[in-house]
Structures are given as C-alpha cells and as structure tokens.
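This is the structure I have questions about; it appears just below.
Just one protein chain is left out here, and the rest sit where they should.
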Amino acid sequence: MAEPWEEEEGPVKKFMFVNRKAPYGTIYALESLEVVLISAAFDQDVSLVFMDDGVYQLKKGQDTKGIGMKNFSPTYRALEGYDIETLYVEKESMESRGLSADDMIVPVEVLGKDELTSLMEEQDVLLSF
Amino acid sequence: MAMLHTVNKSPFEKRSLDGALSHAVNGAAILMIEDGIYGALKGTAVSSKIEKALETLKVYVLGPDLKARGMTEDQVVDGVKVVDYAGFVDLVTEYDKVQAWL
Partner (left out) sequence: MKLSILVNEGPYQHQAADSALQFVKAALEKGHEIFRVFFYHDGVNNGTRFAIPPQDDRNITVEWSKLAESHKLDLVVCIAAAQRRGILDENEAKRQGKSGDNIAPGFRISGLGQLIEAGIQAERLVVFGD
C-alpha cells in the first residue's frame, strides 16, 4: 500500500508558526520568517500566529538604520504573494502591550485567546520560534 | 488526544508557563523541562496555578532536570507526575501534537 505522501497530490498538513519573540533583540523573528517563506513552496496549509512579544514583529514604522541591522518588516507585506494570506494576532497579547490592529504593518486577523487556542488544536505541526 | 505543551523556562523569569496554561484545553498535558521545573514545586508563588491546572490538565515534570537542580520528587506539587526521558517520549507519542513554549 502506498504511504500517504507517495500519492500524487501529497499530504497536506496544517502547519502553524508560533511567533512569540520580539524582533532584533534576537534572530528568531527573522529566521522564522525565512522558514515561513520556504514553507509556501510545499503547498501545505500554513498559518502564522503572533502572540506575546511576537506581536512587536508586526509593529509599523520600524527603522533600523541606527542599529546597523536589516529591517525585515517589509517582508511581512510580501507574504500575501506566497499565498500566506492570514496573519493571526492574539488580542490579549496585543492589547496588554498597548497596541491595536492599526499599529500593525499588514492587515491582521485579531483572535481572542480562546479562538487562538481552538485554532492551535486544529493543527498537525506547531513550529515555535 | 489533545496537545502536549512543553515548558522550559522558569516561571519567575519568563511567561512560558502562563502561555502554556492559558492555551491548554481540558485533557491537554503540560510537561516542565529544563528551567521549567521550577514551576512544578510546592510552596512557591506559582504553586497555586499548578494546583488549579491539575483540575483540568495532566501535569508532568522531567525527573532528571529536577534532580540536576537539587530538587526532589517530594518537593513537587501533589498530583504532578515525575517522568524520565522515556516517559517524555511516551507523552509525545500519546498526545496528538507538541507545542513548545520557549
């Protein structure tokens, strides 16, 4: 019997990238984005979540000239072209940091903690950075 | 089966344990490893959170990480189960998926 991944179409799994870290202080946000871009080539069901300090990754108006690092935030705007259309932001994380959806560099879908929890439960693979 | 949430940070420094507890559904499990084991101990400022979690979740702590840090099994909140690496592997296979709260 053929394994599921040997079928022509190949399996589609639900992948969730869970971003919980702020940008620049560590490399996780940047390198996580690199994985997300690659994942688009695999025709999987990819969702991208920003919670805890991860919501800071999407803050508008990032200007890194003074710290000598590359500003990678415009890449979030390019995700649509990779068929990664929905970026989920956790409401509680955003609000407790004094931010709103208007502060985000791209349109986001704001989910309450319980909605996000349900979405997490639906996933097959959770990649946390 | 629901999800296994791993927590590897001290709850006194990071929000990993809170993140796991607030996103774990009934029937899910929390496994505390590495510096996460400090969240499993009796008589701390977070012990009551674990006691409350035990009403709806299974809570585990990795014994080798506990011992390495000078803690013993009887210092763990009642109801928290101590597992070794083989037990960690079993949890990964028993639950549907794993979310690491780093």
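The letters A and B name the chains in turn, as written, and every chain counts its residues from 1.
The working rule: a contact is a pair of C-beta atoms (placed from the backbone, for glycine too) under 8 Å apart; a residue touches a chain by one contact, two chains touch by 3 or more.
Computed from a prediction, not measured in an experiment: that's the story for all the values here.
Among A:22, A:106 or A:125, only A:125 touches the chain that is left out of the view.
Although one chain is not displayed, its contacts with chain B can still be listed: residues 6, 8, 33-35, 64, 84-86, 88-90, 92-93, 97-98, 100, 102. Residues of chain A in contact with the chain left out of this view: 5, 10-11, 13, 15, 27-28, 31, 34-35, 38-39, 41-42, 44, 124-129.
By our rule, only the chains that are shown with their structure count from here on.
Of all residues in chain B, only 2-3, 15, 19, 22-25, 97-102 touch chain A in the complex they form. Residues 18, 20, 51-52, 113, 116-117, 120-121, 123-126, 128-129 of chain A are the ones that touch chain B when the two sit in their complex.
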